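Only one protein chain is missing; all other protein chains are in place.
Each chain carries a letter (A and B) given by its place in the written order, and its residues are counted from 1.
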Amino acid sequence: MQASGERRAGWGHRTLMVVLLVYLFLPLLATFIYAFAKDWQATILPERWTLEWFGEMFTDVRFMDALWKSLYLCLISVALSLVVMLPAVFIITVYLPGLESFMKGVVVLPYAVPGVVAAVGLIRAYSSGPINISGTAFILIGAYFVIILPYMYQGIRNSLLTVSAVELLGAAEMLGASRMKAFITVILPNIWPGVMTSTLLSFSVLFGEFVLTNMLVGGHIQTIQVYLMRRMNESGHLASAIAISYFLFILVLSMVLMQLGKKVNKGMSK
Amino acid sequence: MKRKNRWFWLGLLPFVAMVALFQLVPIVSMVTGSVSSGSGLTFEYYIRVFQSEYYLKAIKNSLLISIFSSVIGVVAGLVFAYSITRFSPKMRDRLIMLSNMTSNFAGVPLAFAYIILLGSNGVFTLLFRQWGWDVFAGFDLYSWSGLVLVYVYFQVPLALLLLYPSFYGIREQWKEAASLLGAGTWQFWRTIGIPVLLPAVFGTLGILFANSMGAYATAYALVGSNFNLLAVRIGNLVSGDVVSEPQLGNVLAVILALSTLLAVYLNHKMIQRAQRFQPGSADRKASVRRKNFKLKTSRLKEEL
Partner (left out) sequence: MKPYLRLEGIRKQFGANTVLNQVNLEIREGELVTLLGPSGCGKSTLLRCIAGLTEMDGGHIWLDNQSIAELPPRSREIGMVFQSYALFPNLTVSENIEYGMRMRKASKEARRQRSTELLELIDLVDKRDAYPQQLSGGQQQRVALARSLAVRPKVLLLDEPLSALDAKIRKNLRSEIREIQKKFNMTTIFVTHDQEEALTLSDRVCLMNQGNIVQQGAPEELYSAPRTEFVARFMGSYNVLSRAEALRLFGTVKGEAESFAIRPEALALLDQEREGTGLESGKQIVQGTVHSASILGNVIRYAVDTAGLRLTVDQLNDGRSLRMEENHPVKLVLDATQLLHLEKEGA
């Protein structure tokens, strides 16, 4: 009990960590500097700095358009997922636990099947025949739904288990609440922080999605990632500004996520 | 009972529909697409792929780059993960957080960052040339070694995150018991530590392998279709940069899916084995926490 916690890492370990951090942050740093550099060649740091790339970014109509499209596509997908997954996971976890192993299989598939493969299947299934939705937002939202399936399922299920939903529900019903009422007044408020966490996580995953977006609707709908790809070859500095803004956005999102996570954990240990 | 059932179905129906439409149907469609010609069942396209030097090369390249980057990733991950366990808990959390943070930097932006650093007009490329460091003159970001470098970048944080908890599976008291029984540090690691870590190592290897086999965005952004990789080939065949036979795309996609499924299955098996080593008494809170952790780690996939 007293043995650990007092040790300090030696020089070897510290050096190793510095190496790791430099390695991991160097590309980020480079992008960051590049976004603020007037030009940058053959010197360790650029000689002249500028904000003009960020200015250009915000006045670029196509960028704002792509940003807007990314935002609403992600929001719609996450909202749809929430509406569909909440009752389904609740029913399965609480009333049909026999289905859980089957669900695990369903949920692990998006992990095991890479985006390119999923895109191939989706294109073949929906570019002709009765449901012809290729190149539209519908197919993309469907694909997004599948991408975030694991996060949403795990998040909701863990929250339900953490708050002991079955016992809570039983208690509420014993006190005279109807099942629906019990779900809304007792379960939902309790699982909300956990569910929010996985929702935000899903959002950030979708925001960074490129493969499926590019392959399914790349020609028709430009999200921020697709736009970034297009602009990369034209103006490196502008692309850097976009990449850094994107990264900062995701960073803020994950900070919020972490705070939420802490809250959930605290609630759990109470 | 009847009423209950109706509620169940109403709640489950949208979910079942979405999964069927966007997950099962596409997979089935892809598999049938790979074995059907206009009239009926055929393995013609599989035969063509396996007789084509071009596609075999793509498969080989993908396998090699995945194996290389996963092995390097796991080795680096092991070293760094062990190192992290030597720090105080507060520092540990911070280091893990930083490593996680960079994992958001993947796909297109990552490829772009490497172009800035090491591309043909990259900062380091020009600096090295100016300083006359010829050792690096042969390095080409848009080649095999460049791809491995970038792949390793997104593998390391993932490996770190997956391996780091298993070092905590090695309990301090095992070391103490071993030392009282006469084992030195190295003997402990050889007889206890490494064998206990091994399932986690192989499991992580599986995840990293699947991750890099499926990686598309990074490669696409970095080398476009100039480098012959399985994922890039599939993308081209389907999105129609080259108008060609979509069936070939289906076949390649099935092959890719099989390889990643196999790797993920390996991971699954290894997790089961690793659980054997975990002493019981894992109360539910701990297991929930572990699951939350898993949820976070899963974020780290390079792309989905």
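A few notes on this one:
Quick note on the criterion: contacts are C-beta pairs under 8 Å (C-beta built on N, C-alpha and C of every residue); 3 or more make two chains touch, one makes a residue touch a chain.
The structure displayed is predicted, hence computed values, not measured ones.
Touch with the chain that is not drawn comes from one residue among B:G40, B:P89, B:G132 or B:G182, which is B:G182. Screening B:K60, B:R129 or B:R171 against the full complex identifies B:R171 as the residue touching the chain left out. Contact with the chain not shown here comes from a single listed residue; of B:I67, B:L127 or B:I192, that residue is B:I192.
Although one chain is not displayed, its contacts with chain B can still be listed: residues 171, 173-174, 176-184, 187, 191-192, 195-196, 276-280.
The rule is short, and it goes like this: only the chains that are shown with their structure count from here on.
Separating the centre of chain A from that of chain B, both taken as means of CA atoms, is a distance of 17 Å. Residues 3-5, 7-10, 12-13, 16-17, 20-21, 23-28, 30-31, 34, 40-44, 83-85, 87-88, 90-92, 95-96, 106, 108-126, 142-143, 145-147, 149-151, 154-155, 158, 161-162, 179, 198, 201, 204-205, 208-212, 214-215, 218, 225, 228-229, 232, 236, 239-240, 243, 246-247, 250-251, 254, 258, 261, 264-265, 268-269 of chain A are the ones that touch chain B when the two sit in their complex.
Remark: chain B residues 4, 7-8, 11-12, 14-16, 18-19, 21-23, 25-30, 33, 79-80, 83-84, 86-89, 91, 95, 97-102, 104-110, 112-117, 121, 123, 126-127, 129-130, 153, 156-157, 172, 210, 213-217, 220-221, 231, 234-235, 238-239, 246, 249-250, 253-254, 256-257, 260-261, 263-265, 268, 284-285, 288-289, 291-292, 294-296, 298-299, 301, 303-304 touch chain A in the complex.
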